[in-house]
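Encoded as structure tokens, the structure appears first; notes follow it.
A protein chain is absent from this complex, but the other protein chains hold their places.
Chain lettering (A, B and C) follows the sequence in which the chains are written, and residue indices restart at 1 in each chain.
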Amino acid sequence: MKEIALDVAVEPPKEFESLFLPLPKEYVEDVYRKDEFLILVGPQHPGSGHMRLIVRVRGDVIQEVIPDPGYVHRAIEKLAENRLYVQNIPLVERPAIMDSANLNLGYVRAIEEAMDIEVPERAKYLRTILAELCRIGTHLYDAAILAVFLGHTTGFMYPFGIRELICESLVKMTGARFTSSFIIPGGVRRDVEKATLDWVYWATFAIEKRLKSFERIFIRNPTVIARLKDVGVLSKREAIEFGVVGPFLRASGVEYDVRKVEPYEAYDRVDWEIVVADEGDSYSRFLVRVNEVAQSLRIIRQCIAEIPEGRVISDQICEDNDIRGEFLDRLADLVLPSGEYTTLTEAARGSVVYTIVSDGESNVPYRFRIVTPGWLYLRGFMESLRGERLADLQAIYGSFGYFPPEADR
Amino acid sequence: MNMLEFAMQVFRANMMDIPLINPIVEELMSVPWLNLVVALILWRPFFAVVVMPGLVVIMLYLLYIIWFERKLTARIQWRVGPLEVFRPLRGAIQALADGLRYFFQESIVHREAHRPYFVQLPILAFIPVLLPIALIPAGNVVGIKTPYAIPLFIALLSLIPITIIAIGWASNSRFAFIGSVREALMYVAYEIPFIIAAISMIYLYGSADPYVAVEKQTIPGALLNPVACLVFLISMLMATSRLPFEIPEADQEIAFGPFVEYSGMLFGLVMVLAYEKLYLMSLLFTILFLAGWSGPQLAVLGDINAPLWLVVKTLIVISILSIVRSMYARYRIDQALRFGFSWILAFSIIALAIGVVLGYEGGI
Amino acid sequence: MKAEFKAKKLEILKMHIDVIREAFKQAFAPDRVTVEYPRERKKFPPNFRGLIFCEREKCISCFRCAHICPANAIQIYFHDKAWPGIDYTKCIFCHFCVDSCPTGALRATKIHDVAFATMDEMKLRATQTTKPPEVFREDSVTVDYSVDERGWSLVRVKERDELVVEAPPPRLKRRVSYCADPESCLGCRLCVEYCPSDAISVDRKANKLRILEEKCTGCGICVRNCPMKVLELREVR
Partner (left out) sequence: MQEWKIVLPEKKHKKKFFGNLLEEVIKPGICSHCTACAAICPVKGITAGDKPIDFPNWLRDCVDCGACVKVCPRWEYKPLNGVGRYIEAFSARSKRFRGQDGAMVTEFTATALEEGIVEKAIFVARDEEWRTRVVTISNVEQLKSEKVAGTKYSFADVLPAVKEAVLDANAVAFVGTPCMISALRKMQRSFKKFERVKLAIGLFCTENFYHSQLSEFLSKKGVAMKDVLKTDIKKGKFIVKKADGEVIFPVKELDEIIPSGCKVCQDFSAVESDVSVGSVGSEGGFSTVLVRSDVAKRVADLIRAKGNAEFKDASIEAVKKLCDYKVKIHPYNR
């Protein structure tokens, strides 16, 4: 079908000047000269999170997408510079509150590496259980957002319904529904009794049963498959090139998971497999996360079955096994020896990098760096949109589980 | 004999006789002025258009369907649905509450919109929605008795998408443009199979007259020509943009499509448009496939039996259809069109073939 | 482990039927999970992190809660003694303060649903935090989740859940300030001014500093502020 190029002198609509767009003026003119136009899938759009996507569209086909993130940037790195190390724990969970344990774990491991604190076994198992619960919680949250972007309201309600079980197990274990701030340098804040662990153990089976009905009504739903199959394909080479991380990298065929490459906490004492898919399209990205939920359930069950007795907080931090009453005395005046400490943790949406630079004297970090997965795979997400249809923007957005507060930090 | 006596004479000629309420009607007829009003209401064509399969039932149907659909979708989605509006009835009058809210809400007309069209179009959209009601027969209660009721009904029905496209154009907003273009694309995709399916049934029954269709349906039309029934159902979903094909008003992509700029009473009218279209199409579906108003008659009810059967069957069809909203995700516009033009068109031609074969010499 | 999806034409039809079957199954026997909140209340475990209240008598005004709060939500108010007031516009319910309170004066409740009319009403002064916030209770049923391999179901019990959790046994024994290295003491008498309960006094003429164990509450402010760090907290035998 031969394209007929009409050189119609179309000047860009005047509201582009009033909006502060990160685009040079020539770019906008060039777009309109080429008979394409810019659609702003703006910060307040039912089909995108709090970020603006400047979509350059020719007809219905997306030529190029320029992200304009930063609407929910809360300068966590600057805030962390004038808070005590232990006061940063609730702050560090704020980028992705449904994935709080993983973010909290990464930060606390950086402190433990600096002070070389030895974490007791039971605390390691408890941390792994919390991390996996939050991983399942985040995958369900992303599945729900994907469903609502495809217009499947039931697909939105089921995962949030199942996520109630995750929140319930977190409440029973830590006291708070998701931002538990339960992991502290040296272990966890409180011991978890047997009854709660058993409840969580049976909750994993209840989750599995409910996931079956979610699978029938959404995951294997022909309309969903039609909307997601071969959409937003990211080949293995492209995924590596654009620095995609986490389940979205594994969906393009790269078998890399920080929990296997550098196992931390109790991941090496538990047998589970990395989930990989080859196609790299939206559906395989979604399928990888669905199977990861099954793997996480497996990890949780093994952890609960094999959890050893013993201390939950290391004796370098507090003599007896309970920090209640002396939280400030034991943890407030932590001063990290001067130097730079970096850790890599596998959060639900990818690897999160923490770097703490301490000047050795002050009890607040000199420089604090957090790179969340959303920021890492934003480029891959934008590249995968190239050449797709405009209506698929939401489907690919949902398949990437892009979460602006996490990406903007 | 002045106008009034003439009118009274016309009405008395074609009055509904419902044994159940006949004594009351007789007693009311004695009152000088009231008898004219009662006569008018019980005059068959008036009764058909205004009361039974007409306006009053539409209003009740709207209240019922909006509430029922939300409750059913909620039930499927592990939740409870509208509840707090009226605790004892567990949220039954939710639709009434919404209606009142829209009624008192301010209808904002934004600056760039084409003011006259923007305001009048939702009201004009009601013409193609209400005119077909006159053609729907129910037993001997009928608005306009013509042998060509079905093709006329379909013709009027296909005017509705035009008003929706005009609404989209009048609101002059990017999302509305995209919405109305999608409505136009979908309209072409579902209208052809819909008409072919209806024609195949006309072939089957031999005539375009609903009375003939209903008498011939000793076995319901759905069993006679299941393919046509399937095509009819799917194109009904596409026509009223029910979920797998809710593309013109895809909230996530284009924020409620052509109706994005509406608020207040205008929004109320526009939102209800899709439901009324569904009601009309399922009325036609009942007549063509579920043997219209035939069913065991209750003597005491007399004339009202037929309309009652027709409405009940329609409500059942709509209630079953509304489950679709919680089952499916939304197709992309090109997928829907490809699906519409390839599968549904093919099936409708098969249905036409069955219709022609079965109704070879003058219908079964 | 490979996660891929192969489906032939026939299977698509089967999947359609699965979807419809699941929808109808849920329509007739929905496994609902809604807790109708005002009339039913979800039962939370005892360690739930809800609103906080402070037992005035137990508080030794040691400022630890105000120091540790990541959101600076706790402010200490002075009346006859010093004890904390909580600003719920800032509080993030991390309960670092409850964990830092040596005498267990700050206590957690299971109340999480208090509504305030205005923003400055949310800034509870100390006088308002001494008793748990009273909540207008309409609930007659308490709901709890029961889970087993058959699935997850709601158990409704016809009794009201007690929202104020009884205090866990105090963990730390009473501690008293003690000067470990009197020769290094500068004699600057800052501890005398810092002490909220006048446990350290100075005898001007004889130039002697005296710690009265019975008056000392063990708050540790003198320990934190001694320029030569010679004071420390020692458990009373």
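Note that in this section contacts are C-beta pairs under 8 Å (C-beta built on N, C-alpha and C of every residue); 3 or more make two chains touch, one makes a residue touch a chain.
Since the model is a prediction, treat every value here as computed from it, not as a measurement.
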| item | value |
| --- | --- |
| Selected residue (touches chain absent from view) among C:L10, C:A29 or C:A206 | C:A206 |
| Chain not shown: contacting residue from C:M119, C:V157, C:L190 or C:V236 | C:L190 |
| Residue among C:E121, C:E138 or C:D181 touching the omitted chain | C:D181 |
| Residue, one of C:A7, C:M119, C:V157 or C:M228, that touches the chain absent here | C:M228 |
| Touch list for chain C against the chain that is not drawn | 178-179, 181-190, 206-213, 227-230 |
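Note that only the chains that are shown with their structure count from here on.
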| item | value |
| --- | --- |
| Topology of the chain contact graph, where touching chains are joined (line, ring, star, complete, other) | complete |
| Chains linked by the largest number of contacting C-beta pairs | A-C |
| Computed distance of Cα centres, chain C from chain B, in Å | 58 |
| Chain centre separation in whole Å, for chain C relative to chain A (CA means) | 28 |
| Set of chain C residues in contact with two or more other chains | 19, 23, 26, 31, 33 |
| Sites on chain B at which at least two other chains make contact | 76-79, 326-328 |
| Residue numbers on chain A that touch chain C, as the complex places them | 83-84, 86-91, 154, 161, 164-165, 168, 171-172, 174-176, 179, 181, 189-190, 196, 199, 202-203, 205-207, 209-210, 213, 216-217, 220-222, 225, 229, 273-279, 283-284, 287-288, 290-291, 295, 322-329, 332 |
| Chain C residues touching chain A - in the complex, by the definition given at the top | 1-5, 7, 12, 15-16, 18-19, 21-23, 26, 31, 33, 44-45, 47-49, 64, 67-71, 92-96, 99-104, 108, 145, 147-152, 168, 170-172, 220 |
| Parts of chain B lying in touch with chain C, wherever the complex brings them together | 72, 75-80, 83, 323, 326-328 |
